[in-house]
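Working notes, structure below.
Missing here is one protein chain; the remaining ones are kept as they sit in the complex.
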Amino acid sequence: MKNLSENTFSVPFGPQHPALKEPENFMFTVDGERVVDVKIRLGYVHRGGEKAFEARTYTQGLYLVERICGICAMAHQLCYVNNVEALIDIEIPRRADYIRTIIAELERIHSHLLWVGVAGHEVGWDTLFMYAWRDREVVLDLMELTTGNRVLHASNTIGGVRRDLTSEMISRIRKGMKLLKERTNYYKAMIPKERTLMKRAVGVGVLKPQDAVALCAVGPTLRASGIKRDVRRDDPYSAYDETPFDVITYDGCDVASRVLVRVDEILESIKILNYALEHLPSGPIAVRLPRGVPAGENVSMVEAPRGEDIHYLKSNGTDKPERYKVRAPTLANWPAVGAMIKGGYIADIPIVLAAIDPCMSCTDRMTFTEVNSAKSWQWSRDELRRYSLKWRGK
Amino acid sequence: MSENKKEQEIVEALKAKLGQSLLTARIQKPRRIFATVSPSALTDSVKFLMESHGLRHLATITAVDLGKDIAVYYHLIGGEITMNLRADTPKTEPKLPTIVPMIPGAELYEREVYEMFGVIFEGHPDLTHLILPDGWPENVYPMRKEWKTDAIKNEIAKALGEKLE
Partner (left out) sequence: MAWEVGLLALLSTLIYPGIIFLVVIALFYQWVDRRFYAKLQNRYGPIYTGPRGILQPVADLIKLLAKEDIEPSAVDKQIFRAVPVLILTMPLTALFMIPITGTWALASFEGDLIFIIFLMTLIAILAFLGGWSSTNIFSTLGGMRAALQALGYEVPMAVSFMGPAILAGSLSVSKIVQWQASHGLWAILLNPLGFGIVIVAFLAELERIPFDIPEAETEIVAGWQTEFSGRKLALIRLALDLELVLASGLVTALFLGGPTGPIPIIPGIAWFMIKTLVLVLIFSNLRALFARFRIDQMVSGSWKYLVPLSILQIVMLELLLGWLSF
């Protein structure tokens, strides 16, 4: 990479770019159509989450944590309640564990289907996008049925879940799963045969297993490099210690493998869902809590649709956490993206970026916008004007 | 405690390896270990845990403002074990050795801690802004406890105002 030819130039990717659904900035140095280097700048959707947690009670935090990300809302919330429940040291009812598992898996299917569509869109195959997103509606409808919301489900509470599953809901979920299984099997059979898609995916964005480990990649990105790691299996939470499922890995290390891992994971999720619905224990869905959260610290992990999501909680015995740290899976995958993109083509950037299923909102989660006393601070009109003046002055 | 055999093993090995440098170590519950080491022994212990016990995956780096000190946690994972390795550094002059040469994936996490808490990671290849914008006022570390919203707001206004002239 030392002797760059003279006609290298920088192509900005974002903060606003059609390939990015959320703002983030990548500066690519390209030589013709080849990418030689990439620089990542984050922070465009920083909302001050971590600082805001310190100013909120544990119950308020429950709803704040969901808003880290609209797609993996359940994963973040699950991680949060696991943390708080571990500190309080309560055992929650088994039925609540199962319901959490069901909602989390529904969310995974929704996220993966969404991703399959986006992957199609990134390589210019909008038909796949339309089909996958149509099927995703099935899951979203089920989400609405079970939790009351299509996104930001607010289904968990500290000590259990907020809504029970009725037998009618269960039969509707079963029906939806039957349809989705059929559709997913169709995608699974169709995708490897679709040559234009495979031409854009096989051998593109290669992440070797040793690099994946060294760069601390997580989730489907890691599993597509042949590393068998899944928090659901390694560090089981909720009902995952009882539900049988396979950890899907592929050895291609490329975008194609990342597609196939996700499609297979949808099928695994359907398997988990069917098992959980079958073995759903009866009983209460929540327990009453003792007052307050004792001082202490805890780390909890959840396998979000995009990979391992880790939260750290330090409590000082008051009703507000001393420190709450969130590391969403996307942040863990950024270093790997650099390795995947260097040496590739500009045309491959969108699909390689998309292949880790980036969630910028997850990545960015703290600034100065909201702090103590739960008062929110926004740019006043005056400040906005000055800010814009500063920009125009350039 | 036969169920926590592997956890015990790691703690014992760490004790033997580090001796005095290992300040505390406890098994919080199955699969979770919390240990504190002195900053000078940080790189050695990370290397030891990686190589001897396969804790190769760095989940993240968390910093906590303790008032006088800043505690930095390295969440190392291998298989089902999660090791939360902690090193404290004084807030007046927060400094820690970098672990990027051993774990390249730590780069962004160290930059984040640097920005938010002002911890200098010595030897880091590119310790620059990652999340906060360019032109962010110097010595404003938003996640430290002493920085309240209004104070940060004033600093930004000052930084912007100066640039307008």
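Going by the order they are written in, the chains are A and B; count residues from 1 in each one.
Keep in mind that, in the parts below, a contact is a pair of C-beta atoms (placed from the backbone, for glycine too) under 8 Å apart; a residue touches a chain by one contact, two chains touch by 3 or more.
This structure is a prediction, so every number in the text was calculated from the model and none was measured.
Novice: Using the contact definition given at the top, list the shown chains touched by the missing chain.
Specialist: Across the whole assembly, the hidden chain touches A.
Novice: Can you work out which residue in A:Leu140, A:Val206 or A:Ile346 touches the chain that's missing from view?
Specialist: A:Ile346
Novice: Looking beyond the chains shown, say which of A:Ser171, A:Thr196, A:Gln210 or A:Asn316 touches the absent one.
Specialist: Candidates A:Ser171, A:Thr196, A:Gln210 or A:Asn316; residue touching the omitted chain: A:Thr196.
Novice: Based on the whole complex, identify which of A:Lys39, A:Arg134, A:Lys178 or A:Lys208 touches the chain you can't see.
Specialist: For the chain that is not drawn, the touching residue is A:Arg134.
Novice: In the full complex, which bits of subunit A touch the chain not displayed? Write them out.
Specialist: Subunit A touches the chain not shown through residues 9-12, 17-19, 33, 120-128, 130-131, 134, 194, 196-197, 199-200, 345-350.
Definition applied: only the chains that are shown with their structure count from here on.
Novice: Express in whole angstrom the distance between the two chain centres, defined as the mean CA positions of subunit A and subunit B.
Specialist: 23
Novice: Using the touch definition up top, name the residues of subunit A that touch subunit B in the complex.
Specialist: Counting only subunit A, the residues touching subunit B are 40-43, 46, 50-51, 86, 213-217, 229, 234-235, 297-299, 301, 308, 310, 312, 314, 322-323, 325, 327, 331-332, 334-336, 364, 366-368, 370-372, 375, 377, 383, 386-387, 389-390, 393.
Novice: Inside the complex, what are the residues of subunit B that reach subunit A?
Specialist: Listed in rising order, the residues of subunit B that touch subunit A are 28-29, 31-32, 34, 56-60, 62, 64-65, 73, 75, 77, 79-80, 82, 84, 103-109, 116, 129-133, 142-143, 148-150, 152-153, 156-157, 160-161, 163-164.
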